[in-house]
Structures are given as C-alpha cells and as structure tokens.
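See structure below.
One chain of protein is taken out of this complex; the other chains stay put.
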Amino acid sequence: MKKLPLSQLDAFFAALAAGQELYIPAGDAGTAAFTPWREGLKLTPALNTSRSAKDLFFPQVENLVDFKVTGKQIEIIENRAPAKPFVIFGVRACDCRSFDILDKVFLADPADTYYKTRRENGTIVTLACTEPEETCFCTALGIDPANPAGDVSGWIAEDTLYLQANTGKGSALLETLPMLEEGEKPELDQPVFDRLPLKDLDWSAFGGERMMEHFNSPKWASLAESCLGCGSCTFVCPTCQCYDIKDFNTGSEIKRFRCWDSCMYSDFTLMSAGQPRPTQLERFRQRFMHKLVYYPSTHEGEFGCVGCGRCLQKCPISMNIVKVAGTLGKEETP
Amino acid sequence: MQERIKAKAIELLESGVCGRVLGWKTGEFFYDVTPAVFESREEIERDFVFGPFCGANLSKYLIAESRKGGKVGAFLKPCDTYSFQQLQKEHRILPENVYAVGVQCGGMCDIDAIRAAGIKGVLDVEEQGDSLLVHTLYGDKSLDRAAALSERCRVCKSKKILGCAELIGEQGEEQPSARFEQVAELEAMTPEERFAFWRGELSRCIRCNACRNVCPACSCEKCVFDNPSSGAENKAPANSFEENLFHIIRAFHVAGRCTDCGECSRVCPQHIPLHLLNRKFIKDINELYGPYQAGADMDAKPPLVNFQADDPEPSVVRERGTNP
Amino acid sequence: MRHDPLIPMLAQVTDIRQDTPDVKTLRVVGLDGKKPFLHIPGQCAMLSIPGIGEALFSITSSPTNEDYLEFSIKKCGCVTDWLHAMEPGQQVTLRGPYGNGFPVDTDFAGKDLVFVAGGIGLAPLRSVINYVRHYRDRYGKVDIVYGSRSKADLVDYQEILDEWSKEDGISVHLTIDNPQPDWDGHVGFVPNYVKELAFDTGRTVVMCGPPIMIKFTLAGLMEQGFPRDQIYTTLELRMKCALGRCGRCNIGDKYVCKDGPVFRLDQLDQLPDEY
Amino acid sequence: MQKIGVFVCWCGSNIAATVDVQAVSDALAREPGVVFSTNYQYMCSQAGQDMIQEKIRELGLTGVVVCSCSPRMHEATFRKACEKAGLNPYMVEIANIREQCSWIHKDKLSGTEKAVLLGKAAVAKVHLNTPLTAGESPVTKRALVIGGGIAGIQTALDIAEAGFPVDIVEKKPTIGGKMTQIDKTFPTLDCAACILTPKMVDAAQNENINILSYSEVEAVKGFVGNFTVTIRRKARFVDETKCTGCGLCTEKCPQKKVPNEFNLGLDTRRAIYIPFAQAVPKAAAIDPNYCTMLKTGKCGVCSKVCTVGAIDYQQKDELLEREYGAIVAATGFEPISMDKFDEFAYSQSPDVVTSLEFERLMNAAGPTGGTLLRPSDGTHPHTLVFVQCVGSRCDGGEKGKPYCSKICCMYTAKHAMLTREKYPDTEVYVFYIDVRTPGKNFDEFYRRAVEEYGVHYVKGMVGKVVPENGKLKVQASDLLGGQQLHIDADMVVLAAAVEPDKSARPLATMLTASMDTNDFFTEAHPKLRPVESPTAGVFLSGACQGPKDIPETVAQAGAAAAKVIGLLSKDRLTCNPCVARSDELMCNGCSACEKVCPYGAITYIDKEFRGPNRTTLLRRVAQVNPAVCQGCGACTVACPSGAMDLQGFSNAQIMAEVDAICK
Partner (left out) sequence: MQVNETFKPTVVAFCCNWCSYAGADLAGTNRLQYPADVKIIRIPCSCRLNPLFILRAFQRGADGVILCGCHPGDCHYTTGNYYARRRMTLLFSMLDYLGIERERTRVEWVSAAEGAKFAETMNDFVETVTRLGENRRLEDLRCKSE
C-alpha cells in the first residue's frame, strides 16, 4: 500500500495528469462532476458527483461513424478519435460496481468497441466513503463503501491518502508516481454505516424467478401515477444504459451518433405500427423491472442497482427504486 | 394545517364532491414527498402529508386528471393556482372536473438548499421558529429557515390564491418581490461575462427533460424536441449549440405563459438556474409591454399573442448600450 | 481501430419489385456483387439510409439462395418511405444477421408444417418456406395458409402461384377478406380459414401476421387442441441496436433482437404480455 | 424522392453577364434528386416554357426549379406552364438570381456562387413541396348590410342596383340612422331629411332590398361566400305588414310620458309610436317598457283604434336564419356620453346641450318646431358658447378619445352660422383647439362663419361652466389673446366626440373582424383595402371604420358595395392553397393560434382520439378554414407544439432553404 500526505494532493494530481487526462470529482454539492483536472482544481466536498462516473465510459453523446452520400453512392467514414489513456480519481464504491454491471451489457459478444476502448484506456482510482448520505444504500446491495474496488483503491484517513493497487493497470499507474511512499492505512471504525436509514433494505423478493408475479402486480398503477416521464433518474443512474442511435445531417455529411435514451420517455418504444408500452405505467414498470428482475434474471441474480442514491436525490417527484421495491416487496410478504 | 387539509380531503371524498383528491404522499424520509391521488379515507389518514417539503406544483397533474372522468379534488398553493388558471385559459385543464382547494403557504423548503448549506446525511428537520434544527447522521445542525427555502419562495411574488372553490388558511396578496434582481445582475454584466456564465450553467444540462416535463406550461401533446418532423428534434445535447437551442426555445415557448412557479429550477438534477431564463422573458415583457403576470387574469391576452401599435422596436436590444 | 458491430457495411440494391400497392421487395448484394452474409430463416438485418435512419427488417430470401438477400418492405414510416423511393443501383447500409431464426434444422426437421401468414407477415415466412422447399425431403407435409385484404395485397402472389402451389406435398390455401370479381378462391379471414382446414394437432404451426390475426388464429388452434410448444411466431418491436443493449425490444428479460424474434408459444407464456 | 428539373435562365445578358449560368446548371445537376439541369437564354419565352413542359413529360419530373428573375415577376407564368404539362403548379420553385443576384453583384465569381446557393435552396425546398390544390367554395348571392343609416342604405342600394338581393338589419324601428336627426348638412346647408328620406323610400321600394328593421344580428357562422347569420326580429307588437302607418294609435295611446329618443329626450312620445314622420318602414312599434297593456294587461286602446287589426300584444321575438355571401358592417357612430365632462355642467343644466341635441332644437320637426329656445325655460337665447373637441383628441384616453372626431369643426361652424343667420341678435362664441377644415368648400364655409356671420372663434378651451341665476357662467382661456374669458351664456353647445356604436364590438366578435383599441373596425389594409375588413367577405361602410362625414360615408358605402358586387358576381371562390393546416394529433387546443389569426380562420372542435389501451380521449383541436385563411403564418409561430404549419412555406421547407443557404 502506498500513501501520500494530503498536502501533496495537488502535486499528485499534477503528476497523474502529466501523462494522461485526469478526471476528479469537483464542484459544489448538487452539481459536482468528474472534471478534467487543471491546475487549481480541488476535490469536491460532496460525497458524490451529480452525474455518475459512467459518463466517462459511456458518454451521453458519441459519434459512431460518418457517411457521405453522393448520388447513389455512400461512403462510410470511420474517424474515431484515437483512444487516449485516462485516469478517474475518486470513484466511489457504488459507481465502481456500476462498471461491472455495464461491462456485462457492453462487453458481451459482440463487444461494443467504443465502450471497450474506453474501459481499456481508463484507470479507475476509487475512494472509500467515510461520510455517507442518508440516501446511500450500497451496503444493502453487498457493496463495501469503506473498501472500494477499482484498479487502485483509495482511502483518506486523517491527512493522508492511502492507495492500494488491485490490478496490473493500477500498479503500473502507481509506479509512475514517485511521490508516493509505502505505508499501511489504519483500521477505520465507521459506525455511521450501521446507522444508515436504508441499510436494511431487503430485496430478496426480487430476481428472475418471480418475474410474472411482479410484472402483473396491481401496485404499479399507484407507483407510476405521478411519474412525469422525464429521464432524470435514468440519466443520473450509473447503471442505466439505454441508448438511441440517430443521424445528424451537417449539410455535407451524415453523422451517426449514439446518445443516452430513457425507457421513461413516451417515444422510446413508439413504432409506426403501435406502442407496446402505451402509458407511463408500462414505461415506469419497465425501468424498475429491469433493475430488480430482468437484469438479475440474466446476470446471476445481480441487481441493476448499486445503491448510490442518486435517483432518491434527483427525482422531481421523489419516486425511486427504494420506494418501488419497498411497495412491491411489502406486497409479497404481508 | 396538515390536519385541516387531510380533514378537508376526507370530507371531499366522503361527501361525494370528488371521487379522488390530489395531494402529497409521504416518503421514506421527511422530505421526499410525492404527488399522489388519494381515493380513500385510509390512504389519506396513512399517507397524506402537507408540510414544508410539499413543493411540487400539482396543477400540471390536473391536465390529465381533469380528463379522466369524475371530479378530482386538488390542493393548490398560491403559486400553483396561477398555473391552474393559466392552464384553464389554455383549455388544458377542464375546470368543471376540478374542485380546487387553495392552501396558504409559508414558503417551501428545499432539501437541496439544506445540502447546499453543507449539511450531510439529513435525517429529520424540526422547525424552531425562524430556524431549523436538522438532525443528521453526523449530529444536529442548525440552519436559518430562510436559507432552507427554495429560491422561488425566498422571492415569493404572491400569496394570493386564485380560482379556488375554497381556501384553507388566509387569503394572501401579491407582494413585492426581488425575483428580478438576479436577472438584472446578469444584464449588468458584459456579454462576455454573460456568455461565460450561461455556458457554465447550460453545459451541465443532461437533457433529462425534467424541467420540461414538470413545467405546467410545457404540456404540449407532442413537444417539438420529440418530434422528428419538427426540424428541432433533439434528444441529447451534442454540443453547446444544442444546449442553447433547447433552453432558448423552451423558454420562448413558455414566454408569456410561464407563471414563474419555479418548478423547472426545483427539479433540475444539475441545478441549472432555469428560472433565470423564464424570468428574463417576464422582466422584458413587463418592461416593454407593461406588467403581465401569467395566470393572474383569466381574460388578459397573453403578451405574445397581443401587440400595441407603438410597441418598442427590436432594436431596443441593440440600443441598450454596449457596456452598461 | 476495431470494427464495431454498430458500424454497418455498404450494400447495393440491385432490384426492386413492387409486390403490392404498399409492399416492395428489395434485392440487396454487397458492393462486391455477392451475397453479404449467411443467415438462418427468420433472422433479420438492419437496413439504413444515412440521414434518414436505420430499421430492422426480416430477411425474406432463403438461405439457400446463394446470390443475394431480399427484403419485403411495407411502406409504413420514414425509413420505409425512403426505401420505397429507391432506384436500382442505390446503396444502402446493412448490418446483421440478427436474432435466433427458426429452428429449421432441429425442431422443424421431419415435422409436418403449417404456415399461417397474413399480409406482410408472409415476409419472414417466405424465407422458411423456400428453405423447406429446397430441402423438401427433410420435412413432412407442408400447408401454407395465407390471407390478405385483397388479391392485390397478397405478397409474392406470382411466386406462390407459379412455384409453391405446384410443388408436391405443399398445399397452398389463399384467402382474401372480401369477395372481389377476379377472385375465385376462398374468401374470409385467416383464423376462420385455419379452423375450417382443421389441421392435425400433431403438426407444427408457424405464424406471422397482424396481432389481431395471431390472436384469433391462436384461439382457434387452442380450441382444436394444438399443444403450445408446437406453435411458433416471430415478433417485431422497435429496436435501434439489434444487440440487446439499446433497451427497447425486451419482453421481460428476453430481447426480441437477440433472443427472438422467433418464439415458441410456450416460451412467450413465460414472458410478460408487453408486445 | 422527387425528380427535379432545373432550368437556369440567362435573361439575355441580364443574368448571364454576372452569373456563369452554365456553372450554375452544372452545379445544380449534382444536387440530390435533380435529374435534369440546363440553361437557356429566355426561360420565360414560349420556347423556354416549351422546353420545361417537354422535360416534365419526357422525364416525368415531379418538381421544377427555375433560376430566373423574381418570383414576383414570373412565378405565375412558370406555374401555369408546368400545370399545362401536367405538373402541379405548386411543385415549381423560383430561385431569384436576377433582382437578388445578378443585378446587384458585379463580381461574376461571387455572383455565380450565390446563384448556385439560391438554386440549391430552391431544390431543397422543392424536395419538400407537396402538390397543392386550390379549393373552391360556392358563393351565396345575397348580401347582408348591418346598420340602416346612410352608409347601410347607400351600400344596399348600390348592391341591389347591381341585381343582388340585400338584407338590411337595423336595430331601430326605422332605417335612416343619425342622418335623420340632422337638420342641415355642411357645407351646402341643404336639408338632411330632403336628401335622405327619398333614399330611404328607394330602399324600401327596391325589390332586391329587404329591410329587417327592429332587428339585430344574433350569431354569425361560416366564411366568405357562405355566411349563415341568425337575426333576431324583436317583437314590435305591431304587424308590420298590416300597419298602414296612419298614426291613429300613436295619437290615442294614453301613455304620453315616454322620452322621445328621436329628439334625444328633449320631448316625449307615446308608448306606441312611429319614430318620425318619414320613417321606413312606416309602421308603429310598441315600446314594451312603457306600454300599460304589455306591463299590466289593462289598456288595449291602440288595438281598439287600429282599423286594420295590426296590433298583436302576443308577438314574440323571432329568430331568422339566413345565408349570405357577403356582410357589410355599417353600424355607424354615436356621440360619447357627457358623463365624464361635468366641468361643462351638462348634467346640471338643460341649457348645456350636445351638438346633436342642438340639431334637434334647430330642426323644424324637432321639439321646438325649429325655433331655437332654451330647454330650461323656453326663452330665446342670446349668448351661445360652442365648445369643440369635447372628448376628442384627449391624451391618455381616460376621459375621452385619442382621435379627432373629424366632423365637429364643420358642424359647429354650421351651427354657429345658422344661429347667427336666423337670430342676428345672438352672440356666438366657438372655443377650439384647432379648426380643421380639409374638404371641398370646407374652409370657405368656416371662413364665412367667421367673416360674414361674425361668429367669435376663440382658440382655447373652456375650463368650466357654472349654472348661476339662469345663466351659464363660462370660464375659458383665450390662448391667442392670452387672457381668461368669462362669458355669461344662455346656452352651451358641446361638440361631443363620436365613437363607434356600442353594438359594433359584439358584432365584430361575431364576425371575427378585428377592431382597433377605439372599437373602430380595422380595415384589411389601411391604404389599399380601406373598405374591407381583414376577415374575407366582411366589408366596412361608414363611420364604423372611423369618423367621417356624409359624403365620405356615401363614397365608402359605394366602394364597399362595389367590393360586395365583385364578390357576389363570382359563382365560386378559389382559395389560396398556401394556407395553414393544423395537425390534430399535435394540437393542444390552447387557442394561441386563434388569438393571432387576423381573419378568424381558426375554430376549435372537440374531437375524439384513440388513447392508449383502447380508450378514447376527447380533445379540443384547431381547425383552419382554408377559404378564410390568407396564409400569413402568424399562427404557425404562436403554436408551441408546431401543430400548425403553413402549406407552401412549411417549417421543413424554410429550414431546408436555411440549410442549403448556410451550407
């Protein structure tokens, strides 16, 4: 394990950023974001970023390919920017787990090369949580916020940053940083995790086995009734990965790009022939069924949720996975 | 207040005046209140809340609720009633199917404002006169109630309840408000500063459409941004242009109709001060075409479908001077 | 730079056939003039016109056709409008094949088959039918029930008349919804016709058509006592990626683009009713 | 995908001199959808047109772009040519490369470049053009004139003379309007009744004119050529067809205390009355507010004396529905109320009168039999003060009107002159802000009043009138003399501003005709279409459009009639197909479009739509009447959802042009 006095954090960032782009969570509570590090940029005082860390691997908008159309001819122009290595510092345990969940979608054969390239080029330095928010429930999903994964795990205790490489990529990164000293982090006693209001969430009622039962639950109607059909939950969610592929005509060429989409949107599944999810109820149900039932059904019981609590904080009408699971779960075990 | 409202809700249901009532439903925490439709005494007694975190403007829901058949009861705060009236003017809410009860409001708190004050792990809040005692995972903190108010309530423009069948609490009045101060501050900046300010704000936009979907004025059957044949269809901000485009056009489409209810800013997950765009239009309209408050008057013609022969020329914008 | 599954290949439309007033069949080859890829009957591919959009179509030609792919396309939206306006020689982009396809070499082998199609629903079945015709000895009796609104709306009418109905062991039963002067065949809706034909309940049924047809045909088949695991259908939902990622086409935990589009009825019974 | 032909015109050397036409046609040939592109010396020549037609037929062109002079010049030519070859005329677009390119740019390179871009924009637009067909609607060959004053009568007479039937709807029991109350007319001083009453008789006797007196318009539906109007025929309690106008009933009626509105309340009439001797129709009417029979059921004198049995106490209002092709608003004016001008003591002294009341006091058929007497005591007045601009030209508009009422200067001069002529012993003062006398023989008339008749014209306003000891103490300022004047007057005559009749505003709403802030009807174009309302098929006659005197009113009445005749002489109306269209699926029903439509072309209906899960939704949606829409496009921008689009200038078409130009 390596360590670094926090007083040298700026120098540490500078060294990290010397060879590659470095992203650190910066900004005020509520608007913190992973931001390319520049001289003077400080770590956010907030626990977590407003948007999740998925953006760095699965950006909201990315160009896939260009086409040039002349008469009856089409030319395909692949001009992907060459992949550049980058480091993300300060990823929390929840967001770090989201990468595993996204990997199972994007890296399944045939792998999504845009995502894969970024994954290969990105080195993740996590940061253990010491001051969780009341909305945090990662512990209920088997994540240990005090011991996050990542290529390098990081802890801040007292005035010191401790770093532990977990992967070859991680070790290689730490190798390049001469200011790091050897050191062991002290054992931290963090009773706050036991006091989290949502720590006892029980999602054992969910998973693939009871798909039809959950799908047909009459509870959805009242859960979905006030949903505005916006995409804020999906866009701040670290595991939501629905996307759209669209063409943009610049006048001289066609840019085919991919952008985030939301299963909450009314036109998400709209076809000229009809709409399989005609009301917000079906769309709302899809999102939560996906996280609580469909994803676990096809991925060894793992939920499509990491307990980061962003949807709890961001939903305009305060409807979220905790309430949904609570309401549905209650019904199952009266 | 809460008890009076709950009693009224039950009365409306049991007297048969309404088949269902629209109100606010308790959540996991003290602050995560959800708009909800209540259909029974039991639901109301168990889940109905009214308190300092019932910020959601229920008028938007009345568009759909007033078309579902039967009469719906709705509890509306003063600023919600402006939207309520505006939507009736636009024939979006069918007033005959709504029984509106105005509830006076002392200003709504915003959990994000509490968090912005640096308070983490908020578990509960106690109102102690002008201050709030906040219980957190990390001990108790004290905060001025004013600091916990949402921005729109800090500059509350009116406590007047409009167009309701009855009131709970006192009828209020329009009141002087500092709501245009921030707009004026921006106007006083150089264009370069303004540009930098708005780039900083709008570049955070993730186009989640929360602002649009919560907005009572944005109730189009099909939004131009969702319509492939509109020429403006746009799902995600690919670059700064599209960020600007969405917010300019959205603000323009609600100009003269926006009641300044502030929901857009309240719900923005990225904390973009969207109200500053809408208020700019309101301020301009007030200054150029005379005071106009959307929703206040059922008969007044909205400023963008109206004109005066001696309206100022568009050149007033250029003539404001280059460096104020 | 690695090739991404979302990046299509170029292909060329070599021939366009107007099948019915609103259905055209496009013949597509790679830029080298050859068939772009191999496929299984029932599989689909993404066609696109850059700037207009991409859409998934079932491949109507049989895998046994070694020269080209064919797509029968009904005009029903932006992309299909443009595809209908195409001229031979025009390029399109293509990616695929996608989906599971029909179990032609496993479950279907040796079975007596009944194909039930309505309108454009014949498109995905045509691939199977021609496959079955090609390997005629691998399958038992074949009946094809095909109906449409009118004679003019029967897709591949000439092929059906000239080839399918002349083949030994294949019976073609055509029907149209309403009587018309130049039609001396059966008149009536497909579900009723299927009922009238009273097929042996031991046969394997492959259906594709409008939801209302599927619904009533199924009801009839159930009444006749067909086991649900002998009935196959193919589904269509909105999709963007065809890789099971964009999140649109799932029915429960199954993605139509990846785990479908062909489903057996007993499989669908296990899935939510959201299609 | 369209098959587009591009035809680039040289216009001799007009275009070819500064635009490389060959380069333009070559560049445009490479645009998507362009299957043919050429250039030619004179596209508009017969040979040029033939070429276009030939290519349409030969290549099956679905769209044509002509790069030539302004579309204002030859768009119609090329459209017609293409139509002859079987192409929809609205599939033709013109790129203006002459007026807006070759003629203003000297540099051939940049001129050519611009011409290519303009051509590309036209090609891009044609791609999105759709064939449009001009709709047609039939024309009901009958006109409705609302208001039976001199404006309405003249309009009706002129229309009737041309052979079209006309209905005049007049709310009073007789036609004639304000002019019947006027004594003499300026500047000729001929008697108003002498020139008006024959016209009234003409109208009554004209076979094509149907006078619906004592009637009001209740509702208007439809559009140009096809209006359906509901008219309320108020119960008159006298059978108009039987009444001979003998007047016996009006003499015998015991209810004598009814203020006589014809004389502006200066005297009284009976409960059953004929407004004045020359009324048309000359038929009595019972005033239900005063008739004892109608109020208490006891009396019936008139019924008893009537020899023809015309009295019918049971008569009810009757609703009449009639079809019209054109409607003329001729609702006229009225003097404003003097309530807000108490400084002139109008409410305090009967000797303070308005000019119209003064007309009655001077009129031989008036309450005083034509002798000027003070209403208060019936004595002869010696000092008269006329106050002009009472309520006219008021800034701020709180009290009066911002506009000039136009006629007051002249009738005041007339009053002053007549007073001095008839009663040389009088002193007549006229207080004015300005004296405005533009008009034939007007200024001469005014000067005569001053010079020959010795009327004292004083520039200045009267500040206060105080009744005191039978006199009216007038305090006024003499601006030119720079002094305060105190006059002890016997009478004060107020030149009250005129305002549109109160019935005009509700009528305008029914007609969807626009009004200005003063409630005068707005004309379709202030200069070029002064007698038409922006609402097609609705025309304006007389003072309802703005203050005017009699000759102007008659002139406008004739002009309106000419417009009506022009409309009614058509069997069918061709509509401009470039009109707005509402996509009902997207329409919110918010009424924004309706509010900006200057023509009232947009109406709303509640329509059922299919909702999710087999439900039906009732939604309010906008509908555009293509016969009324003029295609300005105001609604398309007012519509937030973009449901409203304009055919021929659609959002997509304009954006395609923008894209092409900015490329």
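Things worth noting here:
Letters A, B, C and D mark the chains as written, and numbering starts fresh at 1 in each.
Note that in this section a residue touches a chain if its C-beta (ideal position, glycine included) is under 8 Å from a C-beta of that chain, and two chains touch if they have at least 3 such contacts.
Quick caveat: nothing in here was measured; it's all calculated off a predicted structure.
All shown chains touched by the missing chain in the whole complex, by label: A, B, D.
Set against the missing chain, the residues D:Met91, D:Cys587 or D:Ala638 yield one that touches it, D:Ala638. Only one of D:Gly111, D:Pro187 or D:Pro626 touches the absent chain when the whole complex is considered: D:Gly111. Within the whole complex, the absent chain has one touching residue among D:Arg57, D:Arg72, D:Lys295 or D:Lys464, and that is D:Arg72.
Residue positions on subunit B in contact with the hidden chain: 183, 186-187, 191-199, 224, 231-232, 238-239, 241-242, 244-245, 248-249, 251-252, 255, 277, 280-281, 284-285, 288-289, 303-309, 311-318, 320, in rising order. Take subunit D: the residues that touch the chain left off the picture are 70-73, 96, 98-101, 103-107, 110-111, 113-114, 117-118, 121, 514, 522-527, 534, 578, 596, 598, 630-634, 636-638, 646, 649, 651, 654-655, 657-659, 661-663.
Although one chain is hidden here, its contacts on subunit A can still be listed: residues 248, 250-252, 255.
We adopt the following convention: only the chains that are shown with their structure count from here on.
Counting C-beta pairs in contact across A-B and across B-D gives the higher total for A-B. Distance from subunit B peaks, on a Cα-centroid basis, for C.
Legend note: the chain whose CA centroid lies nearest the centroid of all displayed protein CA atoms is B. Subunit A and subunit B have Cα centroids separated by 30 Å. With centres defined as mean CA coordinates, subunit D is found 44 Å away from subunit B. Residues of subunit A in contact with two or more other chains: 69, 244, 246, 249, 261. Counting partner chains per residue, subunit D shows two or more touched chains at no residue at all. Residues 1-8, 10, 50-54, 76-77, 87, 89-93, 211, 236-238, 240-241, 243-250, 252-253, 270-272, 274-275 of subunit C are the ones that touch subunit A when the two sit in their complex.
Residue ranges on subunit A touching subunit B, taken from their complex, read 28-31, 33, 45, 47, 50-51, 60-61, 131-135, 192, 195-198, 222, 225-226, 228-232, 234-236, 244, 246, 248, 257, 259-262, 265-267, 312-314, 316-320, 322-323, 326. Interface residues of subunit A, counted against subunit D in their complex, comprise 69, 71, 249, 251-252, 275, 278-279.
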